[in-house]
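Could you have a look at this structure, given as C-alpha cells, before my questions?
Let's turn to chain A:
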Amino acid sequence: MNKILGMGVVAATASLLAGAVQADKWSDQFPHIKNTGDIPGECSYDAMSQKDYSGQKLTINTHAVPVMGEPTALHAEQFSTLTGAEVSVIHTPAGDLYSKAMVPFQSGQSPYDIVFGFSNFIRDWKQYLEPVPAKYVNMRQMQDVTQSHIDVNSWDGEMIQFPIDGDRHYLKYRKDVIDNPEYQAKYKAETGKELRVPQTWKEYGEMAAFFNGWDWDNDGELEYGSAEVMKKDDLMFAAFFSRSVAYAKNPRTPGGYFFDLETMEPLINGPGFVEALTDWVAATKYVPPGGINFGLGDEINSFGGGQTLFSFSWDDAFVAAMQDDSAIKNKVGAAPLPGSDRVWNRVSGAWEDEYNQAPYIVWGWTAAVAKQSKNHDMAFDYLCFFANDANHQADIAIGRFGVNPFKKSDFVPELYVERQGWDPEIAKQYADTLMEMEEGSTNRVFPLRIPGVFQFNSAIATGTSKALAGQLSPQEALDEVAAEWKKIVKRIGKDVVREAYAVGVALEDNLE
Partner candidate 1 sequence: MSLKVSNLSMKFKDEFHLNDVSFEMSKGKIYTIIGRTLSGKTTLLKTIAGLTNPDSGEMSLDGVDFGAVPVWKRQVAMVYQQFINYPHLSVFENVAFPLKQRKMPRPEIDTRVRQALEQVGLQGFETRKIQALSGGQQQRVALARSLVKEANILLLDEPLVNLDYKLREQLREEFKNIFSAKASENAILIYSTTDPVEAMQLGGEIIVMDEGRILQQASAQEIYENPKTTKVAQITNDPAMNLFEGEVVDSTLVLTSSIHLDLPPHLAALPRGKYTFGIRASGITLDSDGFEFQIELAEISGSETFLHLQHAQMHVVGLLDSVQNFDIGQTVTAGIDSKSLYAFDKSENLVASPYGGTK
Partner candidate 2 sequence: MNFKHKYLFLLPGLLVLLGILIFPIGFTVRLSLSSWDSFFPGLDFIGLENYIRLFTDDLRFWEAFLRLSFLSITTVFLQYVIGFALALMVWQEIRFQRFFRVLFLIPMMTTPVIMTVIWRTFFHESLGPVNDFFSLFGMTPLWLSDEHLALVTVIIVEVWQWTPFMFLLMLAGLLSLPKEPFLAASIDGAGPIRKFVYVTFPLMAPISIGAIIIRLIEASKIMDTVYVLTSGGPGTSTETSSFYIFIKGLREFQFGYSAALSFTYLIIMIISLTVIAKILVKLMIRSN
C-alpha cells in the first residue's frame, strides 16, 4: 500500500517540478508561488478565486512572526485578495498561544475563528473546536498527508485540527566532522571507537563530549558538543521524551508509555526514564555555555550558526543550517534519533539487552477552527488554502516560515536539490529519514494528549530542570514528577485521563 502510494507521489512530484518552469497568471499576481505556479487542487488559487467571502470577517490567532506567523499573514493577505474576505491576524509568542485562546474559550468568548497552536492542545481544546468536515478530510490534498500527521491531528479517528505543518524530532549532525576521515582517525585513536552517525544516546554523548570546547572547524571560535532545549519552558518536555523513548518505549509492552493504561499509575519514574534523564544531566557538560538555559530559538541559533556538533529537535535548526547564506550549508546531515542498546521492560521489570529505537511523533504546529466561529466554511477554506500544494511547496523552501514537510510528496530529494540547492546526498538522507519516521515505524510514541496536558508537561519541565540544575538526582526528580502526576490525575479524575490517554495508546500500539 505504502509503496503504491509512494510511487504515485513520485509521479505527482515530477509533474510539480515540471510545472515549476511555466509561470501562470496566479504566480504573476502572487510572486510567492513563482516556482510552481498554481497547482490544481481543492483549495488552489484558482479554486479560491471562485469563492466570494466579501464583507465577511475572519480573525486568526497565530504565532509571532516569522515562524508560522509570517505564512499565516501572507496567506491571509492572499486569501483576502482572492475571496474578498477581510482577514485580521494577531501574532502571539509561542508560550502564550495556549492561554491566549484558552482564556476566551473558557469564558465563553469567541474572538478568533482560527486558532493556531500545537497538536497536543487537542484534548483541552477539542470541546471548543469544530471537527474538520468530511469534505476536507476526503479531499485529495488531505490524502497526501502522512499517516502520522493525520493521527496527530485527529482525536479518536476524528480530525479536529487541520494539518498545515510537519513536525518531528530527528538528529542533526555536522557531516563535515562526522564524515571527516581525519577526525574519524583521531576519534578512533583517542577513544578506540568509530566516529559515525550516533546510533545510541551513549554514542551521541561520547562524541559530543569529545568535540566539546575546542575549535574543530577552524573559524577562530570554540565549538561545542550539542545544542538542545533545556530551558524550563513549554518545549523542554519534548526534548526529554525524545531522549527517553529509546530506553522506555518497549514494543513488547503495549498498554501505555507515560502511564500504565490499566492502573493509570505514572511510568515516568521508571528506570528507562531515569536512564534518559541521567544521560541528559551528563549532557549539560557538553552544551555551549548557558546551554542549560537554551530555548528552541537558542538551539536553532547555536546549531544553525555552526556552534555545535549535534542537535536533535525540530526541523528548524537543520533548515537554518541549510539556508543559502549559512556558513555551514551542505555541511550538516539528518538522521533518525539515536536509539539505545537496551530497553526497559516494565512488565518483567528488567532491562532487555536489545537495540531499540522509537520515533517520538512530537507535537507540532497545527491550526483549528473554533466551534463558535460564525463562518466555518470560510475558516476551513482558509486553512485548506494555507496548506495547498502551491503554498506548501513555496513555504517549506523558506526557512524562517517554520513550515516543514508533512506530505508524502514532500519526501522527494529532488525538491530540495532543485529548489534550495542542497547537496543531493544530504537531501536524500533527509527525505529518507523523515519518510521512515512518518510512514515506516511501528514503535511510535505520541505526545501526551490528555486533559490538563499543560499541568503534566509543566511538572515534567519543573522536575527535569531541577535535575539539570543539580538540585535533585534524576531518580528524585522523576519521583517528584510522578508524585505530581498522580495528584493531577486524582484532581482531574482517573477515568477522564484514562479515556483520553487510551486514544493515544491505541495509536502507539497500532490497534487501528
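Keep in mind that, in the parts below, contacts are C-beta pairs under 8 Å (C-beta built on N, C-alpha and C of every residue); 3 or more make two chains touch, one makes a residue touch a chain; residues count from 1.
Per the selection procedure, all candidates are chains of the complex that A comes from, given by their letters.
Everything quoted here is computed from the prediction, not taken from an experiment.
**Q** Which one of these touches chain A in the complex: 1 or 2?
**A** 2
**Q** Within their complex, state which residues of chain A touch candidate 2.
**A** 96, 98-99, 102-103, 105-107, 123-124, 224, 230-234, 288-293, 298, 301-302, 307, 451-452, 454-455, 458, 462, 465-466, 468-472, 487, 491-492, 496
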